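As you look at this complex, bear in mind that one protein chain is not there, while each of the others sits in place.
When the chains are written out, they are named A, B and C in that same order, and each has its own residue count from 1.
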Amino acid sequence: MSIKNEEFRPKIVAFCCNWCSYAGADLAGSSRLAYPADVKIIRVPCSCRVNPMFILRAFEKGADGVILCGCHPGDCHYSTGNYYARRRMTLLFSMLDYIGVENGRTRVEWVSAAEGVKFSQTMNEFVEKIRSLGENVRLGDLRCKN
Amino acid sequence: MQELITRAKELLENGTVARVLGWKAGDLPYNPEPAYFTNAEELKDFVYNGFCGANLSKYMIEASKLEGKTLVCLKPCDTYSFNQLLKEHRVDREKAYIVGVGCKGKLNIEKVKSFGIKGIESVFGAEMTDNADTLTFQTIYGEKTCSYAEAMLERCHVCKGKEHVIYDELIGESKDTKDAERFAEVEKIEAMSPEEKFAFFQKELSKCIRCNACRNVCPACSCRKCVFDSTKFDSAQKANVDSFEEKMFHIIRAFHVAGRCTDCGECSRVCPQGIPLHLFNRKFIKDINELYGEFQAGADAETKGPLTNFTFDDAEPSIVANR
Amino acid sequence: MYKIAKENLPALFQLIAEDKELYVPVNNGGQVNFANWTESSQVDLDTLKSVKSPKDAFFPQSENLYTCYKDGKKIQIEPEELQNQNFVVFGMKACDVKGVEVLDKVFLVEPVDTFYAARRAHGTIVAMACHEPEETCFCKVFGIDCANPVADVATWMVEGELYWKALTEKGEALTAAVASLLTDADEAKVEEEKNAIHAIVEKLPYTNLSLEGWNGDVLSEKFDSPVWEELYKPCLACGTCTFVCPTCQCYDIKDYDTGHGIKRYRCWDSCMYSDFTMMAHGNNRTSQLQRFRQRFMHKLVYFPANNDGMYSCVGCGRCVEKCPSSLNIVKVIKAFEKQGGDQ
Partner (left out) sequence: MQRIGVFVCHCGSNIAATVDVKKVVEMVQMEPGVVHAEDYQYMCSEAGQAKIAAAIHEKNLTGIVVCSCSPRMHETTFRTAAERAGLNPYMVEIANLREHCSWIHKDMEEATKKAVILARAAIAKVNLNTPLKPGESLVTKRALVIGGGIAGIQTAIDIADAGYEVDIVEKTPSIGGRMSQLDKTFPTLDCSACILTPKMVEAASHEKITIYTYSEVDKVSGFVGDFTVDIRKKARSVDATKCTGCGVCQEKCPSKKAPSEFNRGLNTRSAIYTPFAQAIPNVPVIDRDACMKFQTGKCGVCEKVCQAGAIDYTQKDEIVTQKYGAIVVATGFDTIKLDNYDEYAYSQSKDVITSLELERIMNAAGPTKGHLERLSDGKHPHEIVFIQCVGSRCSDDRGKSYCSKICCMYTAKHAMLIRDKYPDVNVTVFYIDVRTPGKNFDEFYRRAVEEYGVNYIKGQVGKVIPQPDGKLLVQGSDLLDNKQILKEADMVVLATAIEPEASVRKIATMLTASIDTNNFLTEAHPKLRPVESPTAGVFLSGVCQGPKDIPETVAQAGAAAVKAIGLLAKDKLMTNPCTAKADELMCNGCSTCANVCPYGAISYEEKEINDHGIREVRRVAVVNNALCQGCGACTVACPSGSMDLQGFSNRQIIAEVDAICR
C-alpha cells in the first residue's frame, strides 16, 4: 500500500523518554506494530528534559505536530520528572490554545516500556489528528516554508 | 513626599543607609526617572507622584552589590517583586532598607495623550497630596482635563491591594484603585474561537519591535544572560520579521516567568507599541490558580513556585483540549 | 502649489498605489506606524509622530541579504533582489526626512550600501508639515523647520485641505502622476499655517536647548566626564530608544537556517544591548555605562566629527516619549550643561 503523493504528509516530532516511551516505541517496532513514517522520534533521558523551547522550535522549523511521551505518573525512572513535565506541558499547551493554535497539535501521552501497542495506537491517532488539522500555519516561521 | 524626603535625609545622615533609591524629577512634568540620592542636596530633586510608576525592586539587584544599605522606595505591588527576587537569591535583604510608599494609582502618560492632550507644560492633581479625581493639564494648546482614574495604568485598575508584603517602614497613604476584574480580559480571549484568538494576538504581536523593553524592565527577567541573547539554544533574535520570532519570544518569556511573575504590569507599561503583554503572564497566573491552587508570586519569599512543585494527581495536559 | 481636499486623499492613495508601493501612517491597534497602504488601512495623518520613525522604508528593521542553498556538498549563493519598484512614503515629518539625510551619510558613502541605495533611488518622499508640534519636539535645535519640510514633495494640512508643493524632480514626477486629483492653490493659507507653527515651536520647552560644547572636537573631555556615571544608572539596556530613532543605523548580520538553506539577513541592532558588536573574545563594551555613553557620544560627538558637524539626532523626541526609565538625549545634554555651569 503506497501513499499517494498529493496526500498531506505532516512532520511530526515525538520526544520519548529513554526508560519507558522510547522502549515502548522499540517494543512497537519489534512487535511490528505499524504507525506512519511521519513520526520521527527524539530520545531524551526523561520527559522533564523537554524544554517548551524545543516544542516551539519544532513548530518554528515546520513541524505540524509535537508529541511528548514519558513514563506513567508514578513510574518515572527519576521518580518525579514526569510530574514536572506534566505541569510544564499543561501550561504550555494552554498558552498555545490561548494564542489560537489549534488544539491537538500538541499532545502528551504516558507510555510504558511494555506498551508497544499503546505507542503504536497513540501515534496512529496523533498522525490522524494532525492530518485532519492540516499544515501548521500559525506557529511556523515563514522563512522555513519553501 | 516631604515626609519621605525628611526621613530619607535622616537615614542618610545617621548612617543607616548609604543611598536612597527613588525618583528624580524630570524635565517634563510627567517623566521622573529612577535615581540614586546620596545626600540632602541631591534629595532636592526627589519626587514621588502619580507618574512614578517604575518598579524599583529590580534595581536592587545591582544595589545589593554596593557598600552599605540602600533605602529603596517600594510601592505595594513592587514589594511582591522584591520578595520574589529575595526568594531567588537575587537581592540581599540585608542591603535593603525598604520604605513602603503609599500608592493612589499610577498614571499612564500614553493614556493621557490618547485623550488628545498634547503640548503639556504642567500637570495638576498628580501629587500624592492632591487626592484629586481630575487631572488638569496646562498645554500649549490650552487647559485640558481628564479623570485620574481613566488615566491610570491598566495594572492599577486590577490592583492586588495596597498592602506592602515586605518593608522596614511605611510612609504615606494609599487609596484603593481596583475597579476591574483581574482576569476579565483573559477570560474574554479564552472565550474566543481559535481564529479570533489567533487574529487578536497576531495583530498585537505584529506590532512588536523586539526592543526588549518588556524583558529588561521585568523584575522576574533578571537573568544575567537571557536565553534570547545566548548561544545555548541557537535561538535567533533581533530579527523582527516573518511572524514567528515574536511569538517564540513572548511565549517563552512568559513561560520563563510563569510562577514567578507577580503581575506587576511593568511589561505593559513600558511597551512602546502598547502591546498588552500582561495578557500572557496573567493567562499563566490564571491557569496556575485554577489548576494548582491560588498562587501569588512574591507574597512571601519561601513558598515553592508552582513550576518547581507538583502533586501526584495534577491535571493531565489533555485538560487544555477538554476545558 | 496645489491642493487636495482631505476627503479625497483615499483617491490619491489609490492612484499612487496603482503603480507604486505606498507607505503611510497607519493606526494598528491604537499605535500609528508607517505601513504599506491598502484600501482597508486606517490611515492616520493627525497623529504627530509614528511610534517608530519611518526610516524602515529605506532601512528595514530586518532584510535578507542573500540565501545560500546546498547542492550536495556545494553551496550556491542567491543574492536578494534589490528594490526595483518605485514607492512613495507619504506623511514623513521634517525631522524624519532629516533623519534619512543622516542615514544617507552612512549608507551612501563608499562603500555604498546597495540595498539602501536602491531604495533611496526608487523612493519618493512626500513630507508633511507638523500642524501641532508637541512638548517632546526639539527639531529646531538641529536647525530643522518643521513648518517647512524639505523633501520631494512638501505638504501642509490646513483646514481640511492638503496643500502640495513639489520640491524635486521626483516630486514633480509624482505630482504629474497625480495631477488629475490636484487643483491649483495659492500659498497664503500655507504661509499662515507656517507662522502658526513657528509660534508654537517658540513655546516648546526644549526649543532653546543648547548644543554648545557638543561637537567633534570634544571627544576626550566628554568621554571621560564623570557625568555618565550618574546618568546611565536608570538605563535598563533595552533597545527602545534605538528602535524608535530615525537616525540610529547600527545593524547586525545573522544567519537563519530555514532547513532548505541559510538566509543571511541584517537587522537593526542596538548599542544598548549587551551583545552589541560581540566578538569571539567577548564584548568591547562590557558595562552599561560604556554602552549608554556610546549612544550619545555617537550622536553628538563621533558623528559630527566625521560628517562636517552634522549631529545624528534630529530632535524628533521619540526617545523622550518612549524610554521606560524616562531617560533621553535631552537629559544627557542638560546634565552636561548643568555640570558645565557648576564648574
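Definition applied: a contact is a pair of C-beta atoms (placed from the backbone, for glycine too) under 8 Å apart; a residue touches a chain by one contact, two chains touch by 3 or more.
None of these values were measured; they are calculated from a predicted model.
Visitor: Relative to the complete complex, which of the depicted chains are touched by the chain excluded from display?
Guide: A, B, C
Visitor: Given the contact definition stated above, which residue among B:F124, B:F183 or B:F233 touches the chain not shown here?
Guide: Per the contact definition at the top, the residue touching the missing chain is B:F233.
Visitor: Could you pull out which residues of subunit C are in touch with the chain that's been left out?
Guide: Those residues of subunit C that touch the unshown chain are 70, 72-73, 257-260, 282-283, 286-287.
Visitor: Could you pull out which residues of subunit B are in touch with the chain that's been left out?
Guide: Touching the missing chain: residues 65, 87-90, 222-227, 230-234, 256-257, 260, 304-305, 307-309.
Visitor: Which residue numbers on subunit A touch the omitted chain?
Guide: Output for subunit A: 1-3, 11, 13, 18-20, 22-23, 25-30, 32-35, 37, 40-46, 48-54, 57-58, 61-63, 71, 74-81, 84, 88, 112-115, 120, 144.
Basically, only the chains that are shown with their structure count from here on.
Visitor: Distance from the CA centroid of subunit A to that of subunit B, rounded to the nearest Å?
Guide: Computed from C-alpha means, the inter-chain centre distance equals 37 Å.
Visitor: Between subunit A and subunit C, tell me the centre distance in angstrom, where each centre is the average of that chain's C-alpha atoms.
Guide: 46
Visitor: Please report how many Å separate the Cα centroid of subunit B from that of subunit C, as a whole number.
Guide: Distance between chain centres, rounded to whole Å: 30 Å.
Visitor: Tell me, which residues of subunit A touch at least two other chains?
Guide: Within subunit A, residues 141, 143 contact more than one other chain.
Visitor: Any chance you could list the residues of subunit B touching two or more other chains?
Guide: Residues 241 of subunit B each touch two or more of the other chains.
Visitor: Can you tell me which positions in subunit B touch subunit C when the two form their complex?
Guide: Of all residues in subunit B, those touching subunit C are 26-28, 31-36, 54, 59, 114, 118-121, 139-141, 203-204, 206-207, 209-213, 215-217, 225, 229, 236, 238-241, 266, 269-270, 272-274.
Visitor: In the complex formed with subunit A, which residues of subunit C make contact?
Guide: Answer in residue numbers: 256, 258-260, 263.
Visitor: Could you list, by residue number, the parts of subunit A that touch subunit B in their complex?
Guide: By the definition above, subunit A touches subunit B via 52-53, 56-57, 60, 73-74, 80, 83-84, 86-104, 106-108, 138-143.
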